[in-house]
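Notes follow the structure.
Selected chains from the complex are presented in situ; the others are not included.
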Amino acid sequence: MPIAYLTRRERFASAHRLFQPGLSNDENLNLYGQCSHPNWHGHNYELFVTVRGEVNPQTGFVLNLKTLSSILKGKVIEKLDHRNLNVDVDFLEGLVPTTENLAIAIWACIEDDINAMGAKLHCIKVQESENNFIEYRGE
Amino acid sequence: MPIAYLTRRERFASAHRLFQPGLSNDENLNLYGQCSHPNWHGHNYELFVTVRGEVNPQTGFVLNLKTLSSILKGKVIEKLDHRNLNVDVDFLEGLVPTTENLAIAIWACIEDDINAMGAKLHCIKVQESENNFIEYRGE
Amino acid sequence: MPIAYLTRRERFASAHRLFQPGLSNDENLNLYGQCSHPNWHGHNYELFVTVRGEVNPQTGFVLNLKTLSSILKGKVIEKLDHRNLNVDVDFLEGLVPTTENLAIAIWACIEDDINAMGAKLHCIKVQESENNFIEYRGE
């Protein structure tokens, strides 16, 4: 049976700040630039989740997009959208909310649910701005 | 000689409906949601064809884009554009016209022509909406 | 009080066909080209609704986006999305479903609701493809 890659885009708008609690304000500023501004800033993030799986010969689907979108909304988007990534999100606790860490943490949130549907999580892409994005592939 | 990946985008606007003839209307509705609406709906599809090959040291090309675009237009776009994917397309007969099946069927339409040009078909990506797309890589 | 223009984008995916019942197939083909294909084709339409009004000095809003989006979904999107514009839509009956007629008909669907909110409908823009769109401003 042929194998295909299905990608679903979701969006969230969040505040964040890049800083390490163990560093001084000046050290954080030196390392993260204006991304460490103490009163926060924010982004319209785009999340692209790619799943790899056999195409079911009856349905013609790798998996049902509505189910995938429900999982993403329940496990990821509702926790991130219109929230503060440093303060409000259980699965980001203790992490500097860089785009890298965000992508890795989102992978962990949904990997089991994707597996349970008989497919495999292939890539988490998080786009922070039109000029920058991160991909994480479980490596 | 270095190897590069060339991608060409083409577009087509088609009607379709997701349903299995062996299922009742209610079963189709339950499985495919409003995508099974009996009077059809449609999309502006985007097709991205990626070809892998050596860069010819004289021409600087993997292959000639005009030739690639001609193949895509003759073998794929003219058959899909302003057509009904369930009814009008020979190479989709007997298939539920999901994005997955569309990508796999387009691969079969053009693989030989790409090979005959001395390159290798690498990926067929079909984007159905700004939130969903499928990639097929011949697996 | 200052006046601003608020625009909301919504999307719908529909099938349609351009033809006049009083013309022969050949006359329709001559007039509308492949857009008159008898088995339908379709598009991902984008709808941009622009409303003009005073900015409320308490709320800072022309009007509440959630209310506007609810109106658009209830009066327009639910009737068009995953539907056939020639067959399924009460407010398009008897019209050739060109982008022009679509924009004019959508204006009529929502004008009263916008007025009732204390603002004024300013423009309906319907984008049929990346190369073509129509604006209607109530003229």
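Note that the chains are named A, B and C in the order they appear, and that numbering of residues resets to 1 at the start of each chain.
Note that in this section a contact is a pair of C-beta atoms (placed from the backbone, for glycine too) under 8 Å apart; a residue touches a chain by one contact, two chains touch by 3 or more.
Every value quoted in this text rests on a predicted model; they were computed, and no experiment measured them.
Chemist: Copy number for the full complex, please, knowing 3 are shown in place.
Modeler: If we count every copy in the full complex rather than just the 3 shown, we get 6.
The criterion applied here is as follows: only the chains that are shown with their structure count from here on.
Chemist: Could you tell me which chains make contact with subunit A and subunit B both?
Modeler: Expected: no chain.
Chemist: Expressed in ° and rounded to a multiple of 5, what is the rotation angle of the C-alpha superposition of subunit A on subunit C?
Modeler: Rotation angle, to the nearest 5: 180 degrees.
Chemist: Can you work out the whole-Å distance between the CA centroids of subunit B and subunit C?
Modeler: So the centroids are 29 Å from each other.
Chemist: State, to the nearest whole Å, the distance from the C-alpha centre of subunit A to the C-alpha centre of subunit C.
Modeler: So the centroids are 34 Å from each other.
Chemist: Among all residues of subunit A, which ones touch two or more of the remaining chains?
Modeler: none
Chemist: Name, in rising order, each residue of subunit B that touches subunit A in their complex.
Modeler: Listed in rising order, the residues of subunit B that touch subunit A are 18, 20, 31, 33, 95-98, 100-101, 103-104, 130-137, 139.
Chemist: Which residues of subunit A touch subunit B in their complex?
Modeler: Within the complex, subunit A touches subunit B at residues 2-10, 50, 55, 58-62, 64-66.
Chemist: Mind pulling up the subunit C residues that touch subunit B in the complex?
Modeler: My answer: residues 11, 13-16, 34-35, 37, 39-44, 81-84, 87-88, 129-130.
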